[in-house]
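For this depiction, one protein chain was excluded, whereas all remaining protein chains were kept in their positions.
Every chain is named by a letter (A, B and C) in the order it is written, and numbering of its residues begins at 1.
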Amino acid sequence: MIKVLFFAKLSEQLGCRELTVESDSIKDCEQLLQYLCEYKDDWSSILNAQSWLKAVNQSMTSNNVVLNDGDEVAFFPPVTGG
Amino acid sequence: MIKVLFFAKLSEQLGCRELTVESDSIKDCEQLLQYLCEYKDDWSSILNAQSWLKAVNQSMTSNNVVLNDGDEVAFFPPVTGG
Amino acid sequence: MISVQEQDFNQQVEYDRLKCKTSIGAIVTFTGLVRDINAGQSVSDLSLEHYPGMTEKCLTDIVEQAKTRWNIIASTVIHRVGQLTISDQIVFVGIASQHRGDAFAACEFIMDYLKTEAPFWKKETMINGETKWVDARETDQQAISKWQHK
Partner (left out) sequence: MISVQEQDFNQQVEYDRLKCKTSIGAIVTFTGLVRDINAGQSVSDLSLEHYPGMTEKCLTDIVEQAKTRWNIIASTVIHRVGQLTISDQIVFVGIASQHRGDAFAACEFIMDYLKTEAPFWKKETMINGETKWVDARETDQQAISKWQHK
């Protein structure tokens, strides 16, 4: 089970803030993204429209990290706090 | 008439905070310093012991500024505020 | 002290908290406020979303990094979330050090990294009622580079 989170503009566009993915075939971030792109009709175009940031277990990474059961993966736009 | 001021460690060593010099023969800072060195017995050694800072009319300068009647000249150690 | 909170904060309280040891010679604070105009448009309100859990972790990491580079006696980072309006306080970073050089550098370093790494997102409501997510600024990304050559 992988917990997927979306934030800010991305969560608005997808109409989704949180998702649980229960697929044994997802081994890394790229496979997860592929799965999400096929999750709903318009998700592929939204997820590919710009380069979203990604955090695995609450640490930002641009790598294709290997995923394990219980991992938390978040996708979001560039941050704008402060 | 030239108003001369001393501050901090220098005023303590000279035993003087303020002095009025009424000499028509003092035309610039170097002549003033020469006059002060001869003002009291130990002033020459104190004034030459280290390089004191100098302000003419409340602006710091390292130049030998020309002095006019009514000018204010101050001598003091490197500043240590803040 | 690190806090992500909805409620406002008080300058004197935060200053007094930082001033905790007699070895402190310098306290530098930064406060970020909601400006009336952003990217040329008149703003009326701001809402701040964040990623609970990661936010606190990220701010802790940034402060720890600062502590490896500078002498820091006490530090505070407060970031507000939720609904804010013009001139409201958004963020506070305070650093207490022996000397001012450390306090200035650590405070600006933390703000620069917070701006580009901490998972906060601003959504503005304009005075015409329109809402829009604030775009990340290229200048914030550039601000990071000055810390990578020191």
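As a working rule, a contact is a pair of C-beta atoms (placed from the backbone, for glycine too) under 8 Å apart; a residue touches a chain by one contact, two chains touch by 3 or more.
Treat the numbers as computed from the prediction; the structure is a model and nothing was measured.
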Check: shown chains touched by the absent chain are B, C
Which listed residue, C:23, C:41 or C:60, touches the chain dropped from view? C:23
Pick out which of C:4, C:48, C:78 or C:103 touches the chain that's been left out of the picture. C:103
Just the residue numbers, please: which parts of chain C touch the chain that's not shown? 10-12, 15, 19, 22-37, 86-87, 98, 100-101, 103-104, 107-108, 111, 139, 143
For chain B, which residues touch the unseen chain? 5, 7-9, 55, 58-60, 74, 76-82
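As a working rule, only the chains that are shown with their structure count from here on.
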Which chains share more C-beta contacts than any other pair? A-C
Of all chains, the one whose CA centroid lies most distant from that of chain C is B
Cα centroid separation, chain A vs chain C, in Å, comes to 26
Go ahead and note the Å separation of the Cα centroids belonging to chain A and chain B. 73
Mark out which residues of chain B touch at least two other chains, giving numbers and ranges. none
Where chain C touches two or more other chains simultaneously, the residues are none
